[in-house]
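Written out below as structure tokens is the structure these notes cover.
Heads up, one of the protein chains got dropped from this complex, but the rest are sitting where they should.
Naming follows writing order (A, B, C, D and E), and every chain is counted from residue 1.
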């Protein structure tokens, strides 16, 4: 009998919470447009533990490219459970001599080195540079929106994981921002003080025009 | 001459920015009391790259305790550069059969398994439980404020790293919250429906009184 | 004539604001999926004062259940005008000897006692417990995400109201989180150090399996 | 022995958390200047349950004034445990015919009527007014920053409690803002279209000059 | 060949980012209902530089109205690229003797005077008034949610621009809030202490009834 009463009590909770589960998490539903703070939520009824686990970071990326680097992203688009929760993680495989080119994003980043030797650094808005060689188990913080980079300075491939406090960080790579589009060379000269020949050389590498 | 003019220009920037560097980061100064959003900032003049690197996560913790686990924290108190940046990282060493007991914190957490087999799970506010065995390279998200746990279910020690989107997450462990203080046993019975003998047994393990 | 000019002026305001009314409030439209920050907004044209008033807290809930408590929620799901405004309120009726079992939620809570004597407390992340008996007119703050509870320790039914700074707080009750689902008993033992017999006893009360 | 190991484990937690307790709450220390998000925190070592309880709302205020109202505030200044937690509560005693004059504040407010009949309303930024008579147990939401008011329209004194999602809401009363200072009468005429005689009459009531 | 490898690398970025562009901006799509934090985003594929530029502030507004003022808004509804970015701008043309009547909004505002002499001021929640005559090149800050006003006190038309830290600020004008709707005159008397004759006079100007 006591149990029966309890069931009534619990049923109140359940009837409410079947709808409010979005208070706990909001797995992205890509059938609707995004908003400034993320995507609409899938119905939680259909979710399982698998929706909250991502295995894609267990596999090394292919570093056969001009930077000798592979970045594998666990962000909202690839791991929709992150939507609205303010966290993402990515795997960095950096070949010998490879590099994550200088870039920035709105949010902060922690790098954790698992294998190899990585020279990592960032530059603050006073043009002060901070860099150091990191080895296994080291972590370094790159404060929000500042330019930063990582170079494999060891003799073996390097492996690192980075965590950022956004589910959809906007990575902006400086070199491709300047040279992988149709921003005119004379504009590039003006806004960077780089030489036109330099700009054209990099445009040819990255497919930029003008 | 052009250079001379430029120096004037830059000096404006520099004079401003020597004071505004806190816009980039705010390494905690523990000589002042904290605020609801973190500690006051150290003068950036005295900072070097070493202030932004933490090596403490490279060393395994001692898992010889009742839970068979060691947690090593890179949070604002141990790594002051995290102050105000909304990120922290911790290292989990879990012995064979060891466990991170059920706990919660205000912010979300991503776990990354480096070695071993970890059964990880969380429970939502509808009492729905989501759990799965994670292996090397897997990540799992534990949404903010929900109860969660990790168990080493493999035959070897497990190693994992967790990232949380706060520099000062407030870990609350359920069992020690109930049994490691002087909350009276009859109160515990009422608020949990546990038996008094069970409560007293755990109080004796965790040093609780009453 | 002056009036005429004014009308032009006002019409600018009105034409703009008929669309922007969502800047003032965003009464939830449950025909669309939620987002990480709440539900889409109903068209304000159709709203009246009744949409901003909720009378459900005026009626005592039925406390005939195992905890001797009834919680009536004015949250976004029951009072859609709260959507996006960061506030909710709930009514607690606690029978003689009844209890709001230990639980937590992401946001902070203020309790206001209207009738009766309530022993209320919370536990911080250092396992320090703070509790006190509250009487009519007392308020107590339960800081965000910390475990807390309320017990009617008086000789009459107690009435209290709680206010939380979210329109959709995620209440997580510890005992039902552990025992009202299929989390295996041996997992519960590991992550709580409770005995299996205790776990099974509570599973039988709350309908848990395994 | 097991206990001994556990003590080591716990000591790690304790040494960390004695300093980090501010992650849980931040009881205001008025010996230091405030910041844009609240006051610095008191050392948690010295806090007791009494710091988290406020009894001042249990006593009726004196309504013998021009508005026939008394407002008793539980805000950060009177109840320092609220600092940083984003909630406050106030008690409204409204005499027969009394009124909480039209005012606004940055945050949202929920009113709960305990006794009496209160005509409550707000006006949105389209000049649309929403008002209704509330009775015992009714709640109404006043969305952030909008003008609102409450009038005791019953035959007995009214009692209500309001909850706001800030520990330090900035109440701005329209009439005293205009007439309780030295804002020149001709300026008031221009910016409100009120007549000078009306302005001077109210200045004389509220002590305004010019 | 190197280029070929690079293309693979870039294609990863591009395939991800074509979907994630919303991380950079979220131009409002008015075909969907708004949310508490703004409108859903248009597909970035179809955007051009024109979407990020607004020319409507280049034209003087018509100040032939009762306040002698014209406000031209660049807010989310008129300039959808602002959606989610937390900024808006408006143009103020104030005729000789004209006025922006006293009003408030949730967010802060900076005014920049381009031409003319403007007496600008605000009132804080202690009823303290701060006002000063601004001339060309002056800026003044009006803190969030406080009542403020601007009067052209010069002999020529004045031009100013205001910037607010919201894409959809909710402007609430005190006089029209009171007198441009059907709020009964006796209620207005009670909540403002204005005389009924004054209230009726202003109702007749602004079209209010009752």
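In the analysis below, contacts are C-beta pairs under 8 Å (C-beta built on N, C-alpha and C of every residue); 3 or more make two chains touch, one makes a residue touch a chain.
Just so we're clear, the structure is a prediction, and the values are computed from it rather than from any experiment.
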| item | value |
| --- | --- |
| Neighbouring shown chains of the undisplayed chain, as defined at the top | A, B, D, E |
| Option touching the unshown chain, where E:43, E:62 or E:108 are the choices | E:108 |
| Touching the absent chain when the full complex is considered, from B:41, B:96 or B:205 | B:41 |
| Of E:70, E:94 or E:134, the residue in touch with the unshown chain | E:134 |
| Contact set of chain A toward the excluded chain (per top definition) | 66, 99, 101-102, 104-106, 119, 121, 123-125, 127-129, 131, 144-147, 149, 151, 170-178, 180-183, 187, 190-195, 198, 201-202, 205 |
| Touching residues (missing chain, whole complex) on chain E | 13-14, 17-18, 20-21, 23-25, 44, 47-50, 52-55, 57-59, 74, 79, 81-82, 85-89, 107-110, 112, 114, 121-122, 124-126, 128, 130-132, 134-141, 143-144, 146, 161, 163-165 |
| Interface residues of chain D (partner: the chain not displayed) | 30, 32-37, 62, 64-67, 69-71, 73, 75-78, 106, 166, 168-171, 176, 180, 205-206 |
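Rule of thumb we're sticking to: only the chains that are shown with their structure count from here on.
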| item | value |
| --- | --- |
| Copies chain A and chain B touch via same or different residues, half shared test | same |
| Contact-richer chain pair (by C-beta pairs counted) among B-C and A-E | B-C |
| When chain A is superposed on chain C by its C-alpha atoms, the rotation angle in degrees, nearest 5 | 120 |
| Chain whose mean Cα position lies farthest from chain E | B |
| Euclidean distance of C-alpha centroids - chain A vs chain E, Å | 34 |
| Chain D and chain E, separation of their C-alpha mean positions in angstrom | 27 |
| Approximate Å spacing (C-alpha centroids) for the pair chain A, chain D | 41 |
| Touching two or more other chains - residue numbers and ranges from chain A | 13, 20, 23-24, 32, 35, 37, 85 |
| Overall pattern in which the protein chains touch one another (line/ring/star/complete/other) | other |
| Interchain contacts, given as pairs of chains that touch | A-B, A-C, A-E, B-C, B-D, C-D, C-E, D-E |
